[in-house]
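Report on the structure given below.
The complex appears here without one of its protein chains, the remainder shown in place.
First chain written, first letter: the chains are A and B, and each begins at residue 1.
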Amino acid sequence: MSQTALAPTPGAALTAGIRPLLLLGVLCIAVWPALVSSAYELRIFTLVGIYALMALGYQFIFGHAGALSLTQGTFFGVGAYVTAILATKFGLGAHLTLPLAAAVPVLLAALIAAPVLRLESHYFALATLGIGQVMLLSAIAWEPFTGGSNGIAGIPGVVLFGTAIPKGMGIALFAWGAVACAALLSWRITRGLYGAALQVARENPIAALSLGIDTARLRFVCFLLSAAYAGLAGALFAHTIRVVSPETLEFPVMVATLTIAVVGGRTHIAGAILGAWLIINLPEWFRGLDKYYLIAYGSALLLTIIAAPYGLIGLLAKWRARWFPEAPPPPPPPLALPLRSSRATGDGAALLTVAGMVKSFGGVRAVDQVSLTVKLGEVVGLIGPNGSGKTTLINMITGIYRADAGRVTLGGVDITSAASHDIAASGIARTFQNINLVDEMTVLDNVAVARYRHAGGGFRSSFGGGLTDPAWHLARGHAMHLLAALGVDDCAQRPAGDLAYGLKRRVEIARALALEPRLLLLDEPAAGLNESEQADLAQRLRDFARAGLAILVIEHNMPFLMPLADRMVCLDHGCVIAAGTPAAIRANPQVIEAYLGTPEDAAA
Amino acid sequence: MLSQILLNALALGASYALVALGFVVILNATGAVNFTHGDMVMAGGYVALAVSSATSLPGVAVLALVIVAMALVGFVFSGLAYFPLKSRPPVAIFISTIALGIIFQNSANALFSAEPRKGPPLFADGLITLGDISMPRQALAIIGVAALLILAQHLLLSRTSLGRKLRATAQDREMAAAIGLPVNAMIALTFAMGAALAGAAGMMLSNTFFVTPTDGSNYIVKAYIAVTIGGWGSLAGAVCGALLIALFEVLFPSLPLLIPSLKTLAPWLFTQTASAILLYLGLLAIMFFRPQGLFGETVQRRV
Partner (left out) sequence: MSALLSIRSLAAGYGAITALYDLCLDIDAGEAVALVGANGAGKSTLMKCIMGLVSAQSGELRFAGANLARQRIAQRAALGIVYSPEGRRVFPGLTVHENLLVASRDRDGGRAKAAEIYRIFPALEEKRQSLGWSLSGGQQQMLAIGRALMLNPRLLLLDEPSLGLSPVLTTEVLNRVRQIAATGTAVLLAEQNVHKALSVSHRAYVIRLGRIVAQGDAQVLRDDPTLKQAFLGA
């Protein structure tokens, strides 16, 4: 669901998107306990809540962070066992067992995160599977502690500070109360700037890094959150069912959670609840299927992943947008943002110094002893034939590649081995050859998310404010200002993927400026633009430079670059072969040779 | 004693090698991890069981039927799990294979119940005695048959025109399409091949280790460990990795038998469970310290 600012009227807020349906759903859940007739149905209702809670947690790592973890069931089982052991062997009340049941999986998650989280998707998934197997085997083997294959029985119900919550209706309401709190927390965390940052990190990690977003850290936090939710769900399970056995650590629990998330919708809070309700009730409805009900699960999962990858809630939202489209909400008013960073150094000194950069790939020197400088207020053009090392050099400056040798300093600070996201935060903003916007996000949100670091960007800040995240509101205001400065403010509420190439390019530049950079790195910004768009872009870049920004442009388009650049540097086969004014470069025989070849070539 | 253990390890390793080989062949061709691969091993065991109880065919004939049946399963599987999701991110295929794995497992459970069942032997049960060493016939048979299957697959891939096309498709699908190779057919064939190898392994394992519907997750993790050890994408590496895993699994718990002083040292360490845990921990260690595998990648992929 898109992050929208507070709508002007409550009526509009209630009918936005699929909210009417969701409110209906909430009403049903609230009313249901009064309608159930048997203890069995009440237990099912409680189980739906427990799995909804686990799925909500799973949405952090699987949905928002986009990593297919297979330990959610393990965290659930660990939470259940912790509760069982603490309640039966140590007689602790729920006011202690519940937080501990959430904390122990978090500790476990933190422990395994280091080796496992940085792995690519399938490595990560199978590593988490391996961990799950280890925990299961340990639970069976460690008999004195865990009761072995028989598990632990006789777990008391929830006893809070001496008061026992009655089983049946009591525990059902308690569990759903927990779900409500968890849902509220999930909503708070993902509704604003943090949620937008998660989306960018998931959809386009390279872009996220270039905006100062620490994608590894985001994934880490999501992993811990998923563990906490799962642990709590496990605790509630233990208190409800009163027996914990190795079955709670077995794969079917994980499968159910994955199915819930995929079928319901992996980033929609309502999806976790709807999914849980469907998946837990399936065996009940298809009682006739008997032991085939898991086959129904598998089929549901397969069908959904093929036909509705965003789950049922996602499908509902899409249908709403298609058959009952609504006008997008008005964009927020622009908030002025200074174009120069407040951390500017004095004019005249070089802002960016690159000295002796070297990078080899498999024995071939892609960049060979390249040095250059860029001053504030200057436009430097970087040219050279294909394969001369320009993009490799830029990637080294922005921390995507590690240099083999050489130094990069920005405003006197050495950034040679700094992390990509930190380099972005210290004042270098870049655009890419293939425009790296997130197509599904609106133009406004694409730019606003670049304010992440400036807003203090982080997990804790997402708790602030009321119905809307104030940091996000501020960020979007700043974004409007920048979009207006680039002349694309009328596209603000459109999905970025819908825009024409030239407009996308301008949005990308607006996004780069949102970082309040001191240095702007542009990789072939004129590509794909027609002549009038190129002239417009050149003018804007000249204005930015005059305002004090340092600009480094890679380009092949000489009619665009030559009038714009103050100085140019030409690379060939990884080396600098010429540097100077555009006029000097144009007449330089080595440059001509690099592009055209030598007369001797012709004779050979 | 040692020779007995080594023989068992070799037999187990040969079966694992077939599993790992099937896994990596599909991985190379599609770039997607087939989570159902372990369940295909299990399915092979059950097909063998079904065929041998329904007919009185000799073990080798049953094997041939298992291979054919599983190849067909592989074909159908690719149509359900892979081709509808071809242009989506690889995680979608991962999920679809998980889904099909669930369907496989629970179909097996419904058809055969959850009790462990013993599959048919390749030739006959019993022992062969050579001098003062007695070896189980099945173990020898497994080693022989597996070696033959691996050799056959190797020859197919390296000596035939079809094999060339399969390898080209696996290495660069776009380029293969650009020179006119029928890429979809190649991929479907690869799935069939992978499933057939898994099925063969399943039959062989079902005689010694019995077969239950939930065996799948165990085999997929073993295949994965083998491929991680051997280097992601390398066929020879997968086979080596499989042999190493089997060696560890068989040798480690048997160490107290070879070195009696260990028996009193830490009896809980030399159990099947503990060695399984150690194996998984080893996997995590390899992924952390040397993600390209112990042998690295023998084929450099295009960047």
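Basically, a residue touches a chain if its C-beta (ideal position, glycine included) is under 8 Å from a C-beta of that chain, and two chains touch if they have at least 3 such contacts.
Computed from a predicted model, the values in this text were never measured in an experiment.
The chain not shown here is in contact, across the full complex, with A, B. Of the candidate positions B:Val76, B:Ala168, B:Leu247 or B:Leu278, contact with the unshown chain belongs to B:Ala168.
Within the full complex, the residue among A:Gly93, A:Pro385 or A:Pro470 touching the omitted chain is A:Pro385. The chain not shown here is touched by just one of A:Leu100, A:Leu278 or A:Ile592, and that residue is A:Ile592. Although one chain is not shown, part of subunit B still touches it, namely residues 161, 164-165, 167-168, 171-172, 174-176, 178-181, 299-302. Residues of subunit A that touch the chain left out of view are 364, 385-387, 500-501, 524, 527-528, 530, 556-559, 562, 573, 586, 591-592, 595-599, 601-604.
Please note the rule applied: only the chains that are shown with their structure count from here on.
Contact residues of subunit B toward subunit A in the complex are 32-33, 80-81, 84-85, 88, 90-92, 94-96, 98-103, 105-107, 109-110, 214, 217-218, 220-221, 224-225, 268, 271, 273-274, 276-277, 280-281, 283-284, 287-288, 291, 303. The touching residues of subunit A, when paired with subunit B in their complex, are 66, 68, 112, 115-116, 119, 121-123, 125-127, 129-131, 133-134, 137-138, 140-141, 251, 255, 258, 262, 291-292, 294-295, 297-299, 301-302, 305-306, 309, 361.
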